[in-house]
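Read the structure below first, then the notes.
Of the protein chains in this complex, all but one are displayed in their positions.
Residue numbering begins at 1 within each chain, and the chains themselves are lettered A, B, C and D in the order written.
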Amino acid sequence: MFYRESGDFKKTYRDDSQTFPIKFDRRRYYVVMAIAFLVLPWFITDYIANAVMIPFLVWAIAALGLNILVGYCGQLSLGTGGFMAVGAYATYKLMTSFPGMDMFSVVLLSGFITAFVGMIFGLPSLRIKGFYLAVATLAAQFFLVWLLNKVPWFYNYSASGQITAPERSMFGIIITGPYASPVTGYLFCLILAIGLAWVARNLTRGRLGRSWMAIRDMDIAAEIIGVNPLMAKLSAFAVSSFFVGVAGSLFFSVYLGAAEVTEAFSINVSFAVLFMVIIGGLGSIFGSFVGAAFMVLMPVLLKNILVGGLGWPTDLAAHLEFIIVGALIVIFLIVEPHGLAQMARVLKEKLRLWPFPH
Amino acid sequence: MSADFLYTLEVILNGLMAGVMYSLVALGFVLIFKASGIFNYAQGVMALFAAMTLVGIQTGQIPFAHLINAIFGTEMHHFGWQVPAFLAIILTVGVMVLFAMIVEKYILHHLVNQEPIILFMATIGLAYFMEGFGDIMWGSEIKTMDVGIPSGGSLWLEEYTLGWAAEGERYWGMYIDKLDMVATLVAVILVVSLTLFSQYTKTGRALRAVADDHQAALSVGISLRAIWVIVWSIAGFVALVAGIMWGAKSGVQFSLSLIALKALPVLMLGGFTSIPGAIIGGLIIGVGEKLFEFAIGPMIGGATENWFAYVLALMFLVFRPQGLFGEKIIERV
Amino acid sequence: MAASEITQTYPGPGLDTFPKLLLHNARMFPNKDAMREKEFGIWQSWTWEQVADEIERFSLGLQVRGIQKGDKVLIIGANRPRMYWTMVAAQVLGAIPVPTYKDSVAEEMQYVIEHSEARFVIAEDQEQVDKVLEVKDRCPMVELVIYDDPRGMKNYDTSVAVDFEVVQQQGADLQAKQSDLFKQLCSQGKGEDVSIILYTSGTTGKPKGVVLTYDNVLITAYQAALVDGLTENDEILCYLPIAWVGDHIFVAQSYCMGFCVNCPESEETVAADMREIGPTYYFAPPRVFEGLLTNVQIRMEDAAPIKRKMYSYFMGVAKRVGIDLLEGKSIGLIDRLMYAIGNFVIYGPLKDALGLGRVRLAWTAGEAIGGEIFDFYRSLGINIKQLYGQTESSVFITAQPDGEVYPETVGRPSPGVELHIADDGEVLYRSPGAFHSYYKNPQSTADTKTAEGWVHTGDAGFINGQGHLRIIDRAKDVGKFNDGKMFAPKHIENKLKFFPHIQEAVTFGDGKDHCMAFINIDLGAVGNWAERNNVAYASYQELAANPNVYEMVKNSVEQVNQSLLGDEMLSHSQISRFLILHKELDADDGELTRTKKVRRALINDRYGALIEALYNGAEQCFIETEIAFEDGRVSTISGDIKIVDVKTFSTAAKAS
Amino acid sequence: MSIQNTTADQQGQPEVLLDLKNISLSFGGVKAITDISFDIYEGEVRAIIGPNGAGKSSMLNVINGFYHPQEGEIWFDGKQRTGMKPYEIAYQGIARTFQNIALFKGMSVLDNLMTGRFTHMNKNLFWQALWKGPAEQEEIINREFVEHIIDFLEIQAIRKTPVGRLPYGLQKRVELGRALAAQPKLLLLDEPMAGMNVEEKEDMCRFILDVNDTFGTTIALIEHDMGVVMDISDRVVVLDYGRKIGDGDPTAVRNDQTVIDAYLGVSH
Partner (left out) sequence: MKIKQLATVALTTLAVSAPVAADLVFPSLSYRTGPYAAGGAPLADGYADYFTLLNQRDGGIGGVMASVPECETGYNTAKGVECYESTKGDGALVYMPLSTGMTYQLIPKVTADDIPLVTTGYGRTSAANGRVFSHVFNFPANYWTGASRIINSIMEEAGGDISGKNIALVYHNSGYGKEPIPTLKALAEKHNFNLTLIPVDHPGQEQKSQWLQIRRERPDNIIMYGWGVMNQVALQEAANIRYPMDQMYGIWWSVTENDKLEGMGSHGYKGATFHNVGSNYPIFSDIQKYVTDAGLAAGDGSNVGSVMYNRGLYAAMLAAEAAKTAQNMFGVKDVTSGQMRDAFEVLDMSAEVMAAAGMPNFGPAFQVSCANHGGPGLAAIQQWDGNTQEWKLIGDFEAPDMEVIAPLIKADSEAYAKENNITPRDC
């Protein structure tokens, strides 16, 4: 209905393969960016920033990472929580060991460290496939959490093993610690999320991304076309872990401010991110964002409606929340197994064809 | 015999017993995976739900009391009667069958022919749902499971073995939990009856046919829907058994659902489709993790059991990707 | 009727040939796209400067290859830039391009080659080259075939067939030596020189070569462009055969105004390409508009009920106010608002989906267009207008000016055109576009063009009270019933064809008592209907014989009868019986012309038995027909055809 | 098809592109291929035929390194190769299609073909992540190449369609396109016309010949349709029960009694 595509033709391959080839989509994207960067920071409350937007962006980055692995490369992983923990602890160690380092470098370095760890745990993927691999990645989840909990060096020998993010800044703006403004945290996460989404888009549309998808769709054919399965899978693990590591880093430093590995990075985290990816849509960058939005907003909305709006007892509301979220997941999978992104795609196709049905 | 040897033996025996407990949960996974290709993550929650239901029925709890009270402002909790354990078990089995039918009708039926990962996700959704549903139905407080299973170390065994150690060593006799012994016995009975069921009944043979080849089974007129209901009912029954055993051990409460996590490495090791695999895998995992905790654990700070099972299974798979009972895979183009 | 004044003959002083215009445009709009073609997934573009360079190298290459002034160059292929460039490249050298239909079979091609004495052939691809080589033995005058697409040409004898690029390379070599040669050559031609020979398909007999001069083409094209306010920023999609005068005239307008010509990727992708380009200036024969509308209706039938309701509601609004809005008449605020909403919700997306979203001006011509169809597009806000023309007139004879658009007329005379209606009703004209002669056919030339320059159109028509020309039928097709009343078959057929499920119709009545009809159902529309109603069918024949289909067609025929009642002159032409043909009328079987016009004589001949059955009151009739496949194989189909009576209406009945 | 020349005839001494010497392959004691030797000339169309289970597909799998023969030598392009992984062999210039279509179902036609260009692209992860600059440049260059293949195979209209949605015949064509995108020296086709109707077969034949003709690609193919084999191949090798029972030009093979027996099922 909103699409007017006549005259929107492409004269170069660059134009043809741009991310938003349709003018309407492109404009919409710019509008969303403008709102996110220029409008929201002025209107957003601390609550929205700290309890909604920052977790949404952080989870979106994690979902992006997992989507690269699961959605693009077809390697099912349940070790996300463990990798996020690596990112978080790397950040903590970097922040406390090099107090002068700017946050941007800290976060990215944490990502690289996680990428390295992820690659090691990606090695078995060469021989193990499907659900076996999924269960195998749980080994990473449990082992990493145990290790980070067990070795005091990781938490600077503090009594309880809790890590707390000290105040760090960039260009003189405080980004972490209690005195950081939520808006700053939001913008910092936003820049990283958008930047990483851009990187993810670049990686998935090019040679590397195609080699991942080839491995996912038909590994034998991929190998015969020249794709080295080990390289493809390990690079997917590395890139995915990088994203997840960055997410873990932000999760700890900007969002929570303090963390304890056994609680903050438990197996539930792994499942939650996997949910985001599935609900959002496997193999879709947009889907990672929508999935994260769904999983972050849904409980908050439900809680606000049931407790804030209807005044139900919190425990009853919490139980209902479980029921509703669970039911919604099942309903979503039944209605559109390929996720919200696919729904959006179908909707977009419908709108492009409008008023025709096909 | 030296005490160290006896201790090791004790650890191994206890490991085997623990392994049986893991196998009990893994069995439910295998049954469903075999018949429908679904990796049913909700198995753990099913065990919790079954156990809650059993206790609820046994103690005459009013279902949804909390919800009813909240809405109508009433104050009611119990019917005020007690149901004998045996009858309660039968009733619970009925509930689990009903549950299987609902799951088939409202979920599986709509997800036929979907990719495995989608089905997997659906079962996680189901797990969420049941977690909330169980709590609303029966309340979230800790309940005690009492169906008359004995617990505690076997005194007889301890005394009998006390003399095995060399003089002067710190040894207090072999310790084996009676609950574990019962669990082993139950597991054996369960496996034997499942085997008999699948070998000698018509339904059982239909189950096997479906497991071998869905299309073929359909073409000879086996109703897939009926099969699924049966399989989920059996899995529900297995969940109940596991729920009773684990509930008797640690009380019936939220954490019971997490036993699913203990079953996963067992599945990896034994294969998703092999009942003997689930048993042997469980035993290997049980012994492996207990031995590791016993021998290596103290050196590296302990609490290794959570991850060691996974790492063990992982190592095993890396060197033998086809699993314990799988045949060597020849890839075809 | 007097001609309107021509104020400026050419786009610029002395710009009286294509080569001169080319150089002019290359100077004026060096960086503006002159030509685009969807190829390799994107729109490959050439600016005027690049086009000039391409043409320069190719024409010089042709010079090297020995082309002489006055030589004929046969051009056969789809709408591809190089095909168009070849025309100008030949003209630069004073040679005459002879474009021909790419789907013509070898014999047809042989005729054109022989008749035009073409020495050079520019063919698009291996398929066309093979056709030429097949007839080459019989056409010794052909010296060289130049092909555009080298695919599969590797093992061809290079002395016979040579790559376009090879020739261009030779041209480039010459260009390096004589850099001014091209400019010199370009300036040589004059307006009165022969520019092109277009072979008309002709409904009877062999094709005739219409010789047009630069003046014919360019003056006509430029005047029309001025009237319609075309600019260099317009876009046009060339998807109709290059051998057809319409296509040529629009390319000529592009040279006059400097706008861009777009070529589709392939025949199958025209719709998609059209949507991408979104032309601002568009031409299509009624058949295409009909097809589009049918397509819209079929697709809308599959839509969800709510969408269908929305569609029909807003189409109602459009029907009520759309045309008035387009013509700038004042309408109420509410209607204006509803139309604006409709435009956002339905019309806009609909036009966009059809690729008509940016169209400022659309022409249709060639046949009468149904009023409903016409109004449908106009109500959507598409400025579609009718013109009347033919190859011999370089298209424009009359055209509808803005604000005076009526479905039944073809408008006022174009600039410089004089009209005259002969006593027998035939329309004659005299115009700058009137053709030079029929090539090598002085007899026909004399028959058609009088010494005073009046050209017989062969169409019967009259000028109505508003000064608009109205065409009734082909002059020779207009017949008389036995009772002396007029019978205009095409008029009735067109009415029939406005129904989406009727693809083609042939009516009979000349020298008879009543009017009868052959019907071809539209396989797309009826097939869709069948699918939705669970009607199984294996072939066109089976579907055509379905009683429900008959019922459906019968309803339509009755509606036509009802409408004929309204026209005093034609109320006798109501159809009393019809049948649905067992096969689709096909150009490959000679039943239609390549431009899909019905060949009446052939049909009378081939289906005599059926016509007889129609008139002798039989309930059904057996028929056996040969059909030819594209590859030349022939097979037969046969079957019984049911004949159905239809209710006719009398004026008396109407009164009651 | 008009003036077709046969490469082998005209050039006198043909260049050997692939030479298989005494290849034997077995799976856990079951012999799939026994002592087979044959060669493929540069620029020819070489057909491998034989009844079901003759070891044809295994032979192809040996050539592109999916199976490693227990015995025998493989010489490709003048060099002997040992123990190479399939992806390394792809880099050497061997591409193939599969009997059962092995396209990347989740990707569009264009992406499938671009994946075929994998061995011709080499920008690393860093450049890929950055995209702008070298990676995009490389992408565009290869896109151009792929577009020519799309044009060649006449699949423009389905360029951006996910391959899963295409009918069988077109999928086969896309798979051929993917192999062609690799610009292979040797192209292996495993039953390229299996399951096609007459028209699709004709098209496929035309494409195979055009590939051989236009790009000069050497082609080895397995095919059941004897008519097709006789029409398009320069030389034919016949396998039966994992052994070679015939080798030569089509007419010779067609008249060979052993071959006829094998096809008619004369008992051994």
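The rule we apply is simple: a contact is a pair of C-beta atoms (placed from the backbone, for glycine too) under 8 Å apart; a residue touches a chain by one contact, two chains touch by 3 or more.
Please read these numbers as outputs of a predicted model, since none were measured by experiment.
Please provide the labels of all shown chains that the missing chain touches.
A, B
Among A:205, A:233 or A:319, choose the residue that contacts the chain missing from this document, as touch is defined above.
A:319
Looking at the full complex, which residue from A:208, A:224, A:246 or A:259 touches the chain that isn't shown here?
A:259
One chain isn't shown here. Among A:41, A:55 or A:74, which residue touches it?
A:55
I need the residue numbers on subunit B that touch the omitted chain, in ascending order.
Those residues of subunit B that touch the unshown chain are 7, 10-11, 14, 18, 66, 69, 73, 75, 77, 135, 140-142, 144, 146, 151-153, 170, 172, 175, 177, 246, 249-251, 253-256, 258-259, 262, 289-290, 293-294, 297-298, 301-303, 305-306.
Footprint of the hidden chain on subunit A, which residues?
28-29, 32, 35-36, 40, 45-48, 50-53, 55-56, 96, 146, 149, 156, 158-162, 164-167, 177-179, 255-260, 262-264, 266, 286, 289-290, 293, 297, 299-301, 303-305, 307-309, 313-315, 317-319, 322, 340
Going forward, only the chains that are shown with their structure count from here on.
Between subunit A and subunit D, what is the separation of their C-alpha centroids in Å?
Taking the average C-alpha coordinate of subunit A and of subunit D, the gap between them is 42 Å.
Suppose each chain is reduced to the average of its Cα coordinates; what separation in Å results between subunit A and subunit B?
Going by mean C-alpha positions, subunit A sits 33 Å from subunit B.
Suppose each chain is reduced to the average of its Cα coordinates; what separation in Å results between subunit C and subunit D?
A distance of 46 Å separates the two centres.
Going through subunit B residue by residue, note those that touch at least 2 other chains and give them in order.
Each of 331, 333 in subunit B touches at least two other chains.
What are the residue numbers in subunit C that touch two or more other chains?
In subunit C, the residues touching two or more other chains are 41-42.
Which positions of subunit A touch subunit D when the two form their complex?
12-14, 17, 199, 202-203, 205-211, 213-214, 216-218, 220-229, 235, 239, 283
Along subunit C, where are the residues that touch subunit A in the complex?
Listed in rising order, the residues are 36, 41-45, 235, 275-278, 296, 299-300, 302-304, 307, 310-311, 344-346, 348-353, 355-358.
Hey, which residues of subunit D end up touching subunit C in the complex?
Touch residues, subunit D against subunit C: 2-5, 110, 143-144, 147-148, 150-152, 156-157, 159, 210, 213-214.
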